[in-house]
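Pasting a structure below so you can have a look.
A single protein chain has been omitted; all remaining protein chains appear in their positions.
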Amino acid sequence: MSHPLSLHPDRLFPADPAVREVARELYASVKDLPIISPHGHVPPVWIADDLEFHDPVSLLLTPDHYVTRLLHADGVSLATLGVPPGGDYLSEDQARAAWRVFCGRWPLFYGTPMKYWTEAVLAEVFGVDVRPSEQTADAIYDVIAAAIATKAYRPRALMDRFDIEFMATTDDPCDDLAHHDKLARDRSFHHRVVPTFRPDRYLEPGRAEWAGLVARLGEVAGEDTSTYAGWIAAMENRRAYFAAHGAVSSDHSHSDVNTTALTRDEAERVYGRALRGQASSSQAKGLQQTMLFEQARMASEDGLTMTLHPAVFRNHHTPTHQRYGADVGADIPLSVEFTRALQPMLDAFGVQPNFTLVVFTIDETVYSRELAPLAGFYPSMYVGVPWWFIDAPDAIRRFLEAVSESAGFSRTSGFIDDTRAFLSIPARHDMSRRMDCGHLARLVVEHRLDVDEAAQVAHDLVASNPRKVFHV
Amino acid sequence: MSHPLSLHPDRLFPADPAVREVARELYASVKDLPIISPHGHVPPVWIADDLEFHDPVSLLLTPDHYVTRLLHADGVSLATLGVPPGGDYLSEDQARAAWRVFCGRWPLFYGTPMKYWTEAVLAEVFGVDVRPSEQTADAIYDVIAAAIATKAYRPRALMDRFDIEFMATTDDPCDDLAHHDKLARDRSFHHRVVPTFRPDRYLEPGRAEWAGLVARLGEVAGEDTSTYAGWIAAMENRRAYFAAHGAVSSDHSHSDVNTTALTRDEAERVYGRALRGQASSSQAKGLQQTMLFEQARMASEDGLTMTLHPAVFRNHHTPTHQRYGADVGADIPLSVEFTRALQPMLDAFGVQPNFTLVVFTIDETVYSRELAPLAGFYPSMYVGVPWWFIDAPDAIRRFLEAVSESAGFSRTSGFIDDTRAFLSIPARHDMSRRMDCGHLARLVVEHRLDVDEAAQVAHDLVASNPRKVFHV
Partner (left out) sequence: MSHPLSLHPDRLFPADPAVREVARELYASVKDLPIISPHGHVPPVWIADDLEFHDPVSLLLTPDHYVTRLLHADGVSLATLGVPPGGDYLSEDQARAAWRVFCGRWPLFYGTPMKYWTEAVLAEVFGVDVRPSEQTADAIYDVIAAAIATKAYRPRALMDRFDIEFMATTDDPCDDLAHHDKLARDRSFHHRVVPTFRPDRYLEPGRAEWAGLVARLGEVAGEDTSTYAGWIAAMENRRAYFAAHGAVSSDHSHSDVNTTALTRDEAERVYGRALRGQASSSQAKGLQQTMLFEQARMASEDGLTMTLHPAVFRNHHTPTHQRYGADVGADIPLSVEFTRALQPMLDAFGVQPNFTLVVFTIDETVYSRELAPLAGFYPSMYVGVPWWFIDAPDAIRRFLEAVSESAGFSRTSGFIDDTRAFLSIPARHDMSRRMDCGHLARLVVEHRLDVDEAAQVAHDLVASNPRKVFHV
C-alpha cells in the first residue's frame, strides 16, 4: 500500500485558525511575485547551454549534501549515492539502487525542510502523487526520468515555469564568465542570470596552493601579483570585469570575520613572505583579514554588495575529504563573533553610501545580540536570512522574532536560497513567503500590526528588500 | 487618506482564544497596580522643577536612541533629528521637519516595540487617533505641541496620571542630589523619586580622564583619593550619601563582569601606577575588576542592591562618537560569560543576607545556561528582565520561558523600564504585564498552573518582586 502525497494549501501556516486566516490573506498577495535569487550555486552552464538533466539521482540526490549527509549518518556510503557530484554518472542500475535507498529511508527526513522541498519538487514539478518508499521508488524514478527527457524540463523552460526573474550564480574571480556572456547576448532569454565574485581562496595565504592561485589571478587580470599592490590591482580588475558582466555582489566565507587591517607596509611585507612560504600562521591570518578589509574598501567604491557567510569548519572528517573532496556534507558550523570582528570594517565604511554589506550566520545567538543591533544602526549593513543548516521553517520563525523587534523588517536581506538544487528553488522561496506571512499574521492577531501594515511588509520582504540590498 | 490609530484591548495577548481568555482575566488583576520603576534614566530636574517640555521632537524623538538609530540606518542624519540631545533645540521648522521624517518613515518600526510604545504614547497620552505618516505628521505635531503647553502635561501631573509610585534615576557619585533633595522635602509631592549610584567611570583606570575623576571624587567625598584605601573611603562616603538621599541601588555597566580581585597590596600598587598613567591595560583591567568586587563588598554592608548591565561595545562607530558623543544609538552588545566571572563575587557575598545582586543581559544565551542556574542557588542573586535591545514582546516571552523552568518566578527582578523616554513608561510596564499574563495564561491552559497560582505570580511580578529585590 502506498500513501498519497499532496501539498496542502495551508502548509507551514500557524495552527491557530485566526492567525491562519490572516496568513492565507497575506500569502495570497505575494505568492505569485517573481523569484529574485541574489545568491545561489546553480551552474551557469546549465542555463547557458540549456542542458538536459541526466537522471533523477544526479539531478536530485547526488549534489544535495543536505540529503546525502543524513543518509550517510544512517550508514549509507556516499559512493552509493554517486558522490562526489561532477564525477562519472552512476549506471542506471546504480542510480535506481541509490534512489531506492533514498526513498526507502524517507523517514530520516521527517521534520526537515529536505522533506518539504522534496515533496514540493515531486508533487509540483513532476506531478508525483505517492509518498517515497521502497515500494514506490521505481515508479517515482520512472516519472522523473521520463519528464527530464522532455523539453519542458530543460533549465530554460523551468526558469520560465518557476518565474525566476533574477538569479545569481557563484564564480571564481578567474572565470571568464562565458556562460553569463552567452546568456546576456541571447535576446530570446528573458531572465537575468548574473555571476557573483567569490574570491575566498585568493584571500587565504595560509593555503598551500595560495601562491599559485595569486599568480594565476595576476595572469588573468594582466597585473603583476608579486606585490600586495599588484594583488589589489588584480582584484579591482576582476571585480570590474564581474561588474561589467552583471555581477551585483561579492561573497566571502572564511572561518572568522575579523577585519583588523595591517598597515600597507606591513601588508606588503607579509605578502612577500607568504608568497615565499615564509609567513607564520598568525601573519597569514593577519594578511587575510587585511585582504577582507580591502574587499570592503573596493565594494565601497565599485558598489558590489558584499555578503559574508563565515564560521564553518570545512571538511571536518578527514577521511571523507580525502576520498570525496569538499562540499559533501562534512562541514560543521562554529560559533561566531561579529561586534568586535566587524568594527574596523564598519568604522571605515559603515556609513559610506555606496557600501552594502549582508551578514549571514548559522550561529543563531548573534541575531538578537549582534546582527540586529549592528544593522539597526549602520546604513550599509543588512541581516541575511537564515543560512544552510537553519534555512528551515522553525529557524526562520526564530530569526524573524529575534531580528525584527530591534531592527524591524527593513534591515533584512529578503530571502536567499543559496542552493545548487535548481528544482527546489520555487519551494524554497515559497517556504520563506509562507513563514513570513505566518509570522506577520501572528503580529496582526496580537494587534501589533494592522493587516495593511503586514501586507506591506510581506511585499517588501519578497520584492523590495532584495532589490534594494542587491541593487537588482 | 489616513489610517486610524487605536489600541486594541487584547494587544500582545496570545492568539489562542482559550489562552487569551485567561490572559485577559490575569491582566485585569494587575493592570491598575501602581508603577514601580527601580531603574531608569529620567532626568530628576524634570520632576524637581516640573519643567514644561519644549517641543514634540526634543521630548519624543531626539533623546530616544532606539528610534533615532533605525532612522539613521535608513539614511537619516542624526543631526536632522536634533542629536545630540541636550544641545540646542531645533528650530520649530527643523523640529517639524524631523517629525515629518519620523512619521514618514513609520514603516521602519513595524514589528518593533518602538512602534508599540509610540502608539501608546500617541493614543493614550495625547489622544491621537491617526497613524503616523507624512500626511498626518503635522497634525500629530500640533496635537502634541498644544498638549505639552498645558499644566496637565507637566512632569508632576504625568507622574500622578501614570501612577508612578516609585522611580529611580541614574546619577553620578559626585552629584549633590539637589533635585532629589528638593523632591523629598516637598510635602505636596506624593511619589518617591530616588537616585541610583552609577560609578562606572571611577572604576575604569584605563580611561584617559580617570585620574581627574578620582581626584574630583576625593574632593566631593572629603577623602584623599591618592591611595586605593582613600578611593574605597570616598566610595563608601558617596554610597552613604546616596543611601541617605533615598538610593536603593548602585548600577554597574562595564564591558565584562570578571570579579577576580587583586590582593589589597597589589591593588594599592596598581592604583598608584594608574594615577601616574603607568598601569598597563591588563593591570588597569585587574584593578577595575577589584573595584567591582569592592563595590559588592560595600553593597553587602550598606544594603544597596547592586545591578549589573555589562557587555556592550560603546561608541562602536568612531566618527559618530566624535561628532555626536555617547548614547546616540551606536552601542552594540557583546557576548558575555557569568558563571566564571561572577564566581569570586558570589563565593564571597552570594549568601550574605544584606547583599542583593541583579544581573541583566542582552546576550540571551545566558538566561537558561547561567543566570537562572545562578539565581536558583544564590539567595542574593536575581535575574534581571530583558534589557535594551531585547526589551520587547517576543524577547520577554523567550526570557520567561528560559528562566522560569529552572528558577521559577521568584528569582526574577520584576520589570525595569530603564528608559529616558518618560512618556512611554506606562506603556513599557503595561507591555511587560501583558506579556507576563500571556505567558502565565499559556501555562494555565497547558495545565501547568492553576489559574489562582498564575494570578499570584502575576501579582508578584508586578508588585512583590521589585519591592523585595530593590527594598522599596
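Should a chain be cited, it is by its letter among A and B, assigned in written order, with residues numbered from 1 in that chain.
Assume a contact is a pair of C-beta atoms (placed from the backbone, for glycine too) under 8 Å apart; a residue touches a chain by one contact, two chains touch by 3 or more.
A quick note: this is a predicted structure, and the numbers were derived from the prediction, not measured.
Engineer: Which of these touches the unseen chain: A:267, A:287 or A:330?
Structural biologist: In the full complex, the listed residue that touches the missing chain is A:330.
Engineer: Of A:38, A:379 or A:393, which residue touches the hidden chain?
Structural biologist: If we include the chain that is not displayed, A:393 is the one touching it.
Engineer: Decide which residue listed in B:29, B:260 or B:406 touches the omitted chain of the complex.
Structural biologist: B:406
Engineer: Contact with the hidden chain only, please: which subunit B residues?
Structural biologist: 14, 16, 18-19, 337, 339-340, 343, 346-347, 350-351, 365, 368-370, 372-379, 381, 401-402, 404-411, 442-443, 445-450, 452-454, 456-457
Engineer: Extract the touching residues of subunit A with respect to the undisplayed chain.
Structural biologist: Against the left-out chain, subunit A lists 3, 7-8, 10-17, 66, 69-70, 72-75, 107-113, 115-116, 131, 313, 316-320, 329-335, 362-365, 389-390, 392-395, 398.
Just so it is clear, only the chains that are shown with their structure count from here on.
Engineer: Could you put a whole-Å number on the gap between the CA centroids of subunit A and subunit B?
Structural biologist: It comes to 40 Å between the two C-alpha centres.
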